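Questions regarding the structure given below will be posed in turn.
Heads up, one of the protein chains got dropped from this complex, but the rest are sitting where they should.
By written order: A, B and C. Residues from 1 in each chain.
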Amino acid sequence: MNAPLKPKDYKSGIKPIWCPGCGHYSVLNAVAKAMAALELSRDDTVLVSGIGCSSRLPAYTDSYGFHGVHGRGLAVAQGLKVARPDLTVITLGGDGDGFSIGGNHFLHACRRNVDITYIVMDNEVYGMTKGQASPTTPIDWDSSKLTPHGPGVRPFKPAAVALATGAPWIARGYSGNPNQIARLLSEAIQHKGFSFLHVLSQCITYCPEQTDWKAIVHEREAEPLTDASEAAALFFAESGFETGLLYHQPRAPWPPQHEQQPASLDDIAERLRV
Amino acid sequence: MNAPLKPKDYKSGIKPIWCPGCGHYSVLNAVAKAMAALELSRDDTVLVSGIGCSSRLPAYTDSYGFHGVHGRGLAVAQGLKVARPDLTVITLGGDGDGFSIGGNHFLHACRRNVDITYIVMDNEVYGMTKGQASPTTPIDWDSSKLTPHGPGVRPFKPAAVALATGAPWIARGYSGNPNQIARLLSEAIQHKGFSFLHVLSQCITYCPEQTDWKAIVHEREAEPLTDASEAAALFFAESGFETGLLYHQPRAPWPPQHEQQPASLDDIAERLRV
Amino acid sequence: MTRDGLSIAITGAGGAGAISCGEMLLRAWAAAGGRGLLRKAFGPQIRGGEAAALLTLTDSEDYTAATHYDLLLALDWLNFERFEDEIRLADHAAVVCESPGDAPEFIKAARFQDVAFKQLAADSHPEGRSNMLALGLLGRALELPVESLCELAEQRLASRPQAYRDAARAGIEAGFELELSLPRPAPARGEPGAWCMSGNQAAAYGALDAGIRFVAAYPITPASDLLEWMAGPLEQLGGHLVQAEDELAAINMALGASFGGVPAFTATSGPGLALMSESIGLAVASETPVCIVNVQRGGPSTGIPTKSEQSDLDIALHGLHGDAPHLVLAPLDIGDCVFTTGWAVHLAAALQTPAIVLSDQFLGQSTAVVSEPRRHRAEPGQVVASDGDYLRYRLTASGVSAMAVPGDSDRRFTADGLEHNERGTPSASQTDHQQQLDKRRHKLDAHEFGEDWAEVAGEGELALLCFGSSAAAVRAAAARLARSGTAVRSVAIRLLAPLPVAELHDALEGCSRALVVEQNHSAQLFHYLRSQMGVDVPLRSYARPGPVPLNPDELCEFINQEMLP
Partner (left out) sequence: MTRDGLSIAITGAGGAGAISCGEMLLRAWAAAGGRGLLRKAFGPQIRGGEAAALLTLTDSEDYTAATHYDLLLALDWLNFERFEDEIRLADHAAVVCESPGDAPEFIKAARFQDVAFKQLAADSHPEGRSNMLALGLLGRALELPVESLCELAEQRLASRPQAYRDAARAGIEAGFELELSLPRPAPARGEPGAWCMSGNQAAAYGALDAGIRFVAAYPITPASDLLEWMAGPLEQLGGHLVQAEDELAAINMALGASFGGVPAFTATSGPGLALMSESIGLAVASETPVCIVNVQRGGPSTGIPTKSEQSDLDIALHGLHGDAPHLVLAPLDIGDCVFTTGWAVHLAAALQTPAIVLSDQFLGQSTAVVSEPRRHRAEPGQVVASDGDYLRYRLTASGVSAMAVPGDSDRRFTADGLEHNERGTPSASQTDHQQQLDKRRHKLDAHEFGEDWAEVAGEGELALLCFGSSAAAVRAAAARLARSGTAVRSVAIRLLAPLPVAELHDALEGCSRALVVEQNHSAQLFHYLRSQMGVDVPLRSYARPGPVPLNPDELCEFINQEMLP
């Protein structure tokens, strides 16, 4: 047998288009680390994404990848996993991709509970299109000319929404701590069913103020919650800067198995004969 | 001044395409009643909807109406209200229209908090397309050939999602009690901001079993909750058959007002001159 | 009785059972060796509205929807006036009904025969229903064995209580006793081994037969019943169907499965196709096969969901942004839905691109009795990766590059909708862009599509061109004109994109003029053909929107008046 692969073996060597200092580099490193830690086969792992700075990640790993259109990564990933349950499928993207244009797929992926992992690299901004407000942008962030007084809208709470729509596994990481992301990601991949890993991943270019996150982010001490009501209370009350595995309440992944009579194409043709 | 209008004056006289016994008739009656009770001007009220049996309602009222495409009623309504804050804007549709194809607009309408009222006539099925599962369909409902073992997916909890995404006013009604719907609707319209009225409205044709709802539905005794965590606990625990105003925590509707220097077209042209 | 067989309209309030009466009658007729077509018409109501089963019973398979009915059986007169455009009676048609006095003005001229449906049904059995009585009555007129009618009814009611089945039998038998003077068709005498199916069933079967094992879709009229029929068999073949949250998810789920190497499919109608168009473009750019059946309905916008039209040709051909060559096909009749859908699945796989199949409500929701349909058999041969470095988007002579699927060892790549180089790495260079655009165009242009691109029939200087479901009316018109001495060529196009222009020129060799026939308002095929062809044959247009199907009468009239000397 060959020597186990190292994290760097899971990278493609293509140079990221990311700005120096972008949080997404940490996520890339964490993905490579988690893949190495789980000794995933590069041939049997697929990274799926939408469009955004974050969504460029698949090309930077050495695995199969699908870089689709804006907001639809989760749909591609679910179709792939249902058709090919033998594969490890990881979806990723940004807060704009996942919570704005892709919001509906997020809702329904949480409900449907296909066995995939979803990483959102949340920088509270549209990086790729040069700095507009996203659903998670603070209500008074006035750095975009498109919303010169700030978006004026209550920020979207990813964990609360994931919980309300039925995600069975919810965690949060921070780009300042790639080892933690790697650890959480390994757990997420091993979890049977939909796992949602929300990563605070700073955009140094359009939100330089996010370097302050370092001081606020802290790891959650307590055990992950298993009761939805308690988790909801936490997600409404918290600052959004607590990291770690926050909630975990497994349920059977989709599709369920059903006993059935197999049929051949001839049998089926028979149904159309007079 | 003319005599105040009666509920029937708010109906257009066009005969609904609905099946005899459909719950949507009650909602139509309730809309007419609420409009009469609030003495709404028919000229200044607009009913906006998507596509579905439920979404046919606007044509049956005597007011302005916009019967748009499937799932997009909320977007039409928000654009209209922002552009024309003087109007009373009521959006309505079904569970498929609102929670399946329209799910993303639902999320973002709850967050954005434009001062409109949204009625979802939830019959846990796609009536118009002849009885497929919707997001609120029970997990094991096996009456559709499209999902012969039942959808196998955890039903969508409309109130919990509305809460998680920030809706400030959440109520539930039942088509068996049109007076209650009318009362809740009057309140909803008067509420400043986004109000979400979830109506259990039976589909007699594709879900005859829903006649059993009569026995389960009950009015909530307690005051409406004002704390999001408490409300979340309720929405996770409850059966979904408790009616009345469930949650109410007002916040300023969108768009916020901003002081600004008005400018003329000439001023603006000046910015483009050398 | 019209020339093309006996046409029967059975109408009634929704729930009265007009449709199921028609379906059973057609099946019994088929079992006796007959051929026939059943078209369904509904009012906008979900239940309690009006419904009509519109039958054409013949002994050949050239089906066109009847323009005039020889026999109308009205179970009641509810909203009957809504059918004014769709149900016209032949001169001296017979009308069987309960209360002739309630019949609307526009059919007053017919020959009425009064039958006390309700009373007779109630007399036959406490649960007796008028539609079973009607079935018996019509079965007798068609000289069908009463036992075959009863058996069909029993099969259909298999899951219902015994009383229902007893009532059905009693009703049929009572109806069979009635002696009425009704028009009679030529006796049934087709070949045995016929199939009886709708175009939607045929398309679903064709897709499964061609290897589809993954379906993701969102319900929409008139495509839902295709999906509903497909769900069971697909699962029994080991495949999966996902009911998606919307069409955006449906098409992307299909792309995911296809990327995983599992042939993938979706079905929709106009509004859904519009929503899918961005991601169909992704299939083009990332070279991911997928088959999309679009069961067309009246447009634009929500339009007329329950009625047929051929007005989505433009969006199917040109609805993607950027330069996005792809496949567009159209089945020519109900039986052909099997072949054309299967071919589309195979072509999508062979050319690694999306294939849009333009069916329509008329094909999809009508039921026909047809000879065993042709199935598409895939050409063998997979593209093999060349030696050395694996390049997903390698420039090859055919334009097609080897497509690895996850699990293949050492062929890892990232599929991309961004412009890319041969490896798949995003690139904005002019060279890469030009090369990949050339490649995606060339793989379609260079493919040998063979003879099946169209059905060409007849001789003569006048050609009739059409696509999809208007083939029926065109063929019937051509036959009729030929009978009256005008030789006519008909070209029914099955492969619309890429259009085999050279073959089309050959097919029109010697023609002096051609009429392009289609069921839409803006003459979409006409303009498309003009955009693609040179000017050898001057084209004229006959374009009429739905909802009433195109018929040979109107075509013959137009041709006689406008195109013959």
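FYI, contacts are C-beta pairs under 8 Å (C-beta built on N, C-alpha and C of every residue); 3 or more make two chains touch, one makes a residue touch a chain.
Quick caveat: nothing in here was measured; it's all calculated off a predicted structure.
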Missing-chain contact, candidates B:G23, B:P58 or B:G193, resolves to B:P58
Residue among C:E177, C:D323, C:D389 or C:E459 touching the omitted chain: C:D323
Which of A:Y126, A:Y174, A:W213 or A:W254 touches the chain that is not shown? A:Y126
Would you indicate which residue among C:A74, C:A285, C:A404 or C:L481 is in contact with the undisplayed chain? C:A285
Contacts from chain C to the absent chain lie at residues 43-44, 82, 84-86, 270-271, 273-275, 277-278, 281-282, 284-286, 298-307, 309, 311-312, 314-315, 317-325, 416-419, 426, 428-431, 433-434, 437-438, 441, 520-522, 524, 527-528, 530-532, 535, 545-548
Write the list of chain A residues that the hidden chain touches. 17-20, 22, 51, 53, 69-71, 100-101, 103, 126-130, 132-133, 135, 144-148, 151, 205
In the full complex, which residues of chain B touch the absent chain? 14, 42-48, 56, 58-59, 62-69, 71-72, 75-84, 86-87, 104-105, 107-108, 255, 258, 260-265, 267-269, 271-274
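Note that only the chains that are shown with their structure count from here on.
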Roughly how far is chain A from chain C, going centre to centre by Cα mean, in whole Å? 41
Per the C-alpha means, the centres of chain B and chain C lie apart by a whole-Å value of 37
Indicate the residues of chain C shared as contacts by at least two other chains. 235, 245-246
Where in chain B do residues touch two or more other chains at once? 100-101, 103, 135
